[in-house]
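The complex appears here without one of its protein chains, the remainder shown in place.
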Amino acid sequence: VGKKVSELYPSLGGAYSDLEFIAPCAKTIAPLVDFAFVCLPHGASSNTCLEILEFGGKNIKVIDLSADFRYDDVELYEKIYSVTHPNAKVNAKAVYGLSELYRDKIKSAQIVANPGCYPTSAILALKPLLDKKIISPKNIVVDSKSGASGAGRQANEAFSICELSNNFKAYGVTTHRHTSEIEEKLGLTANDIPLSFTPHLLPIKRGILSTIYADIICDCSDINICVADAYNSYYKKEAFIKVKAPSNPLPELSSVVGSNCCHIGYKIGKRTNKIIIVSCIDNLIKGASGAAVQNMNIMCGFSETEGLPKAGNQL
Amino acid sequence: VGKKVSELYPSLGGAYSDLEFIAPCAKTIAPLVDFAFVCLPHGASSNTCLEILEFGGKNIKVIDLSADFRYDDVELYEKIYSVTHPNAKVNAKAVYGLSELYRDKIKSAQIVANPGCYPTSAILALKPLLDKKIISPKNIVVDSKSGASGAGRQANEAFSICELSNNFKAYGVTTHRHTSEIEEKLGLTANDIPLSFTPHLLPIKRGILSTIYADIICDCSDINICVADAYNSYYKKEAFIKVKAPSNPLPELSSVVGSNCCHIGYKIGKRTNKIIIVSCIDNLIKGASGAAVQNMNIMCGFSETEGLPKAGNQL
Amino acid sequence: VGKKVSELYPSLGGAYSDLEFIAPCAKTIAPLVDFAFVCLPHGASSNTCLEILEFGGKNIKVIDLSADFRYDDVELYEKIYSVTHPNAKVNAKAVYGLSELYRDKIKSAQIVANPGCYPTSAILALKPLLDKKIISPKNIVVDSKSGASGAGRQANEAFSICELSNNFKAYGVTTHRHTSEIEEKLGLTANDIPLSFTPHLLPIKRGILSTIYADIICDCSDINICVADAYNSYYKKEAFIKVKAPSNPLPELSSVVGSNCCHIGYKIGKRTNKIIIVSCIDNLIKGASGAAVQNMNIMCGFSETEGLPKAGNQL
Partner (left out) sequence: VGKKVSELYPSLGGAYSDLEFIAPCAKTIAPLVDFAFVCLPHGASSNTCLEILEFGGKNIKVIDLSADFRYDDVELYEKIYSVTHPNAKVNAKAVYGLSELYRDKIKSAQIVANPGCYPTSAILALKPLLDKKIISPKNIVVDSKSGASGAGRQANEAFSICELSNNFKAYGVTTHRHTSEIEEKLGLTANDIPLSFTPHLLPIKRGILSTIYADIICDCSDINICVADAYNSYYKKEAFIKVKAPSNPLPELSSVVGSNCCHIGYKIGKRTNKIIIVSCIDNLIKGASGAAVQNMNIMCGFSETEGLPKAGNQL
């Protein structure tokens, strides 16, 4: 508090030198701003959002980066996160901020719930194929691998370079909270169809790559055309989504890290009658702050791509 | 040729200073040795093995690290590797060198085919549960992640630190040759049941972690006990296999890298009725040279653990 | 040749989709362009530059990223690079492209020689202190550490992730060519004063950090003020150079990677009467293409910071 941005973050090279941190009090801040991004742990975040809506002007808009307003089903949220939701009414008005799939609702929303990073990679890859009934909603496997920044900045021995460099591991197997978020947004929850989701920790900083296995149920003559058409109908005009034909190399993390893009590629397993989809995002951009800026652009009527990198930087 | 081992590999610290490289001519070498390890590309390897058997003494023994003698079904091998096998008769006598599952046959074998690295991690995890009919042979997904040494030592831009550090990608999706090796050894080929296998490239040097999804078909009262019993009956006395109960943390690469061990852990997905198995090996030891030494120990009547590290070194 | 930029570099996310590669023939290209960047090995680069100057229009401008036009002393260049310079006259007109130190000459130059990456980090740190006679020109030690991209993109076992990850080494000790470039531009060559330069290879992709040791010869009352004043007089208004006071943390690679900045920090060794300077750049930006763009901006009268990132991206 009271410190300059440029002082605390020397890597900004002196940019934003006139900005200063102030105390994180919603009541004080809300009347001063037109737009708020709330980045707090679940439970705490919802209360701050509610205060901002209460004390801010009539036209204030909020994007919450926690899980507090992501679920349609408040009871499901409460069960998964072991908290009581403070305001089901506001929750009902909150829009799930996956820009490409909920753009129309986001336009007029006052509060948007930024999606989880893993769900972003999984839902963008699966939604078009499920909607077009090309794949079965049953038996889907999402095997995801994430850089360590997915866990946030923390002083934790388990995230030290000595523990993680040269290492690789699964975690949260069968129990990760994002499973339910993916299921609800894909319409599986309503039909009580479970999905297998397994996150893994890569020994790098940034990026999520999800390898997804789904059973093909489409009886078309050319499954490749069918899949391409489905993705095209959803994403052809999207600035940040690139679907690669099976004849091209599959996307890899270096294709997207540093950008707000989601790259999707797929191969058809003829013997197994499965489609294997690879979906890549930068968890810190399309999986977090970039998605928030994209939603803000939509909510404020700005150009949707404003301030958002399309090209990765392959550092 | 003519160079001392200690000269070419300074990191050995002067060990083996009396060893010298000689020309790789099977006819010359075979009469001089009791035991040969053949590490050549498939196609080339089989011919060298055959020459060693021909020109070596009556009791010479050979371990081939290529794929040339791995398959029971020579036609399958020829299709997958696009070569003609030079000697089906010798192939029929070759034993698949997964020590823990083929020990009795390895004991008396003259030629042993060292398994592929990915198949080692997958077969050790799956065989007990398939044999005991705890999981269905259908719908198995093996999602594997390997360090870059799996591709061998090569001058290739794609394996440079600039391309790989911070990167992660899938490769060989639906087409990797190890798929057929896993299928044959699990008895799936005979029943024409395909398995999904997807390898990925980790931005590290060593280690394979396979995440395996299989449908539970067992109607027992306690699936955890059932799985534990199955693994116990296969691996209880094994020096190099450690199966971890679901109450323990899952194995990770740092548990096994530097050792000849395969660590296996699992979780039961109650909602999905799937078991998720995590299987870890060091691809350069249990997945290659360590397995070869273990097989040599068995073939020569030495103590099976001789010269093989049980503890990882977590570098 | 004939391929679209966007096709070959999918990570650009579709940007520059209308650009196409054409054959690298200087005679054909020169008349078509106003400005050329030449990125070829030394020896080859000078000839291409000369052709571009010959066949381009009267006002064509060229930036050469090789060492061919970097030296004032052609004989020194020929000795160090073991080639014969094709055109000493043009060499005499070429300006050394360290923007902050040669800006006035760059403005009106037709051909600019982009500095080497190591020399950029060393010269920017040392020049102000040498000019102000704060440090001795004798006994300077430059101990530099670079990411692997400094060696360019190449298919070379020595740069594979298996050889480099977890590794670190010195190379070119006492023999690296950049030693003479640093010496000439610091005015040491003229006085036959040698400098010690030792490059090392970091197991990462990008960034150079040079740790520099120099003897203090200034007999001022407060060496810290003296050094700060010297740097201030050179760099106070520079957009891309940030000198950090000794009371602040020293710069580290993550401060600059992804930006066109050079960050400089220092500590005074009172017992040793030495100053220890730490100088950081991104070798691919300030040490190569970014510096070229900065020079182009100066040569063309554009805003000098156009298109150049000031903030690192800490990937």
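Per-chain numbering from 1; labels A, B and C assigned in written order.
The rule is short, and it goes like this: a residue touches a chain if its C-beta (ideal position, glycine included) is under 8 Å from a C-beta of that chain, and two chains touch if they have at least 3 such contacts.
Quantities reported herein were computed from a predicted structural model and do not represent experimental measurements.
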item: Touching residue (missing chain; options C:Ser46, C:Ser160, C:Thr198 or C:Gln294); value: C:Thr198
item: Hidden partner chain, touching residue among A:Lys105, A:Lys205, A:Arg271 or A:Lys310; value: A:Lys205
item: Options A:Ser45, A:Asn166, A:Ser196 or A:Ser210, residue touching the unrepresented chain; value: A:Asn166
item: Which residue of C:Leu253, C:Leu284, C:Ile298 or C:Ala311 touches the chain not shown here; value: C:Leu253
item: On subunit C, residues whose C-beta touches the chain left out of the figure; value: 139, 141, 143, 145, 163, 165-171, 173-174, 194-196, 198, 200, 202-207, 209, 211, 213, 250-254, 257, 267-272, 274, 276, 278, 315
item: Missing-partner contacts on subunit A, residue numbers; value: 148-149, 153-157, 159-162, 164-166, 203-205, 315
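In this text, only the chains that are shown with their structure count from here on.
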item: Relative orientation of copies subunit A and subunit B, as a Cα rotation angle in degrees, nearest 5; value: 180
item: Central chain (distance from its CA mean to the mean of all protein CA atoms); value: A
item: Same-residue or different-residue interface between subunit B and subunit C, half as cut-off; value: same
item: Chain centre separation in whole Å, for subunit B relative to subunit A (CA means); value: 37
item: Per-residue multi-chain contacts in subunit A, two or more chains; value: 165-166, 205-206, 251, 254, 257, 315
